[in-house]
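Beneath this line is the structure, given in structure tokens, with notes to follow.
Missing here: one protein chain of the complex. Every other protein chain is in place.
Chain nomenclature is as follows: A, B and C, assigned in order of appearance, with residue numbering initiated at 1 for each chain independently.
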Amino acid sequence: MNSATSSVPGAPDRALAVKLATANRILYNQGVVDGFGHVSVRHDASDAHFLLARNMAPALVTPADILTFDLDGNALDAGDRRVYLERFIHGEIYRARPDVVAVVHSHSPSVIPFAVTRTALRPVYHMSGFLGEGSAHFEIRDVAGNSDLLIRNATLGRALAAALGSNTAVLMRGHGSTVVGASIEQVVYRAIYAAMNARLQTQALALGAVTFLNVEEAGFAAATNDTQLARVWELWSHAVAL
Amino acid sequence: MNSATSSVPGAPDRALAVKLATANRILYNQGVVDGFGHVSVRHDASDAHFLLARNMAPALVTPADILTFDLDGNALDAGDRRVYLERFIHGEIYRARPDVVAVVHSHSPSVIPFAVTRTALRPVYHMSGFLGEGSAHFEIRDVAGNSDLLIRNATLGRALAAALGSNTAVLMRGHGSTVVGASIEQVVYRAIYAAMNARLQTQALALGAVTFLNVEEAGFAAATNDTQLARVWELWSHAVAL
Amino acid sequence: MNSATSSVPGAPDRALAVKLATANRILYNQGVVDGFGHVSVRHDASDAHFLLARNMAPALVTPADILTFDLDGNALDAGDRRVYLERFIHGEIYRARPDVVAVVHSHSPSVIPFAVTRTALRPVYHMSGFLGEGSAHFEIRDVAGNSDLLIRNATLGRALAAALGSNTAVLMRGHGSTVVGASIEQVVYRAIYAAMNARLQTQALALGAVTFLNVEEAGFAAATNDTQLARVWELWSHAVAL
Partner (left out) sequence: MNSATSSVPGAPDRALAVKLATANRILYNQGVVDGFGHVSVRHDASDAHFLLARNMAPALVTPADILTFDLDGNALDAGDRRVYLERFIHGEIYRARPDVVAVVHSHSPSVIPFAVTRTALRPVYHMSGFLGEGSAHFEIRDVAGNSDLLIRNATLGRALAAALGSNTAVLMRGHGSTVVGASIEQVVYRAIYAAMNARLQTQALALGAVTFLNVEEAGFAAATNDTQLARVWELWSHAVAL
């Protein structure tokens, strides 16, 4: 990745925009997003910019709908196209976390009950080893008092990024969740299996005492599964081929 | 909207009938209605009339199946076509609530358990801010004694409208639920997310103590989400294009 | 219906065989049956005979697969085609219940937990008014001791019919359920909404104390819903058109 920062980058790599459009469609096809939610990726030529679709349903995104934003949430090429109210989620996480290359924000249904009961997601199986010691929690009332719950400015974005800390997932009370990764493939995988883990954790808690992965197991499992991402990306993208 | 009342209006706007047919199909596609349930909209040229499909499965409705009714539930143009037994739900709500422009009545499955246990739906997240302080409840036995549970006349329709009061949703014990809105797009959104909220509220209650949106948050969230309706309407109508 | 009894009837009405094949496909499409389960109808020209598919997956049944059986479970026209092991469910219920014209036997998933915990299905809403005071229960161990659980002979069929009594549904411990009706349309409706009622009853019991329909409400609701069967049959058969 290019270390350039605030200067305006050229157009992103065409293949990256295609992959981001595909990620949008996969997340809909796999039930992570519905008409809402978004996925971004850091610009391939500038650490200080990221790519994100214009304001629209993820299922319908094509490469032509991908815009470039700076970390303050300003679109460089939106023209008269509307942008997402919550683009600050992405910008402020990219600013706070140099290791992050892709971000998914969603209202993934199975995760919401955890967010509203302040229950951490913890890894029930190796597929969700990326959850490590568990998900972080964000209570917007602590920052904004009573609000519409959205991350609609940089201050809220910074507070969310602070709550995320070094975790891979942060649950947002009354709203949804945000997951980060080192690539589009990895963040899509994490968003899908965070949702699956939530389903399974809910069911397991109803059955009895749960043995979660311990931190060492979680780390080993996450590392192994990262070597298998091409396999699932092939499957998921096959189902939504543009 | 035209303020004319009881005189017979001309034919409704063709685009409105098309949109209402689309709404029928969306509600089926999204699992809110099955072979039963209906959605109506106030006539664009008369506050004292509304549009509703003939008695048929919502999934199969086309613009040619849309009829015009007065608020007493009389069809102006049914000919020999059967009408829904429960058209009084719509007429009496339009009479009691001048702010209401569209109504969905359904047996949306996830909501039924709330109706039969007298548990109010309350907003677990911003998507269902329209629920405000919670859903209203209607017990038909209080009005009709033992019955077939249906809103089959004006008296029952008025009792249901009274139970609804100024809320956006009323749960009907042993029957289903009714949701109101200021447009077709809004009422379809509300019906879909009332059902989703019910699913999530059930799961959250099993996990622990739930922090619901407070009234102020609910109001702010509802106002914001109303600005995003075009996005989901595009998605939903895309999936059921006539 | 012709009152002829044990003499061999002619070929059934072609439309009836088509409708029975359609019912097979609907029950699969609606999730009541999977690779197992069956639906029968009394012969249109003989009360002492019924129609049932050859031994095959319901989803694949065509009119050419429909066979005629007498009430003892003997096929008149099977040739070398295999028949269902449990055809005695149908024959013995037709013998015991002159009012029954159609029978569905399935392993409808949501109903199984009720069967194995001896919990009666009771109507949570008007759609399942046909459940009346609740489902009957059948414990095959009382008749057969330890067995493969199947109704594989006339003795077991008679015991099941006795357990059913005058009810519309009987739950079979460790096995499944059987639902009866006065027509193919009605029994398909009942099988679909017995399964839905089971889902909703399970969820409602987790939320709190349930107000079920009382017997009078159940009767009124069932009578009303029987007048709406054409609406759902049109929808369901549309989805599986042969």
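One rule holds for everything that comes next: contacts are C-beta pairs under 8 Å (C-beta built on N, C-alpha and C of every residue); 3 or more make two chains touch, one makes a residue touch a chain.
These numbers were taken from a predicted model, which means no experiment stands behind them.
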Task: Chains on display which the left-out chain touches in the complete complex - done: A, C
Task: Sole contact to the chain not displayed, among A:20, A:100 or A:124 - done: A:124
- [ ] From the listed residues C:8, C:76 or C:116, report the one that touches the chain absent from this view.
- [x] C:116
Open item on the list: Considering the whole complex, not just the chains shown, which residues of chain C touch the missing one?
Closed with: 34-36, 55-57, 59-60, 85, 107, 109-110, 112-119, 146-150, 173-176, 202, 205-206
Task: Absent chain, residues of chain A that touch it - done: 123-127, 129, 196, 199-200, 203-204, 206-214, 216-217, 220-221, 223-224, 228, 231-232, 234-236, 238
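The rule is short, and it goes like this: only the chains that are shown with their structure count from here on.
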Task: Cα superposition angle of chain B on its copy chain C, in degrees to the nearest 5 - done: 90
Task: Equivalent interface positions on chain A and chain B, same or different at half - done: different
Open item on the list: What's the distance between the Cα centroids of chain A and chain C, rounded to whole Å?
Closed with: 48
Open item on the list: Using mean CA coordinates as chain centres, what's the gap between chain A and chain B in Å?
Closed with: 34
Task: In chain A, residues with contacts to at least two other chains - done: none
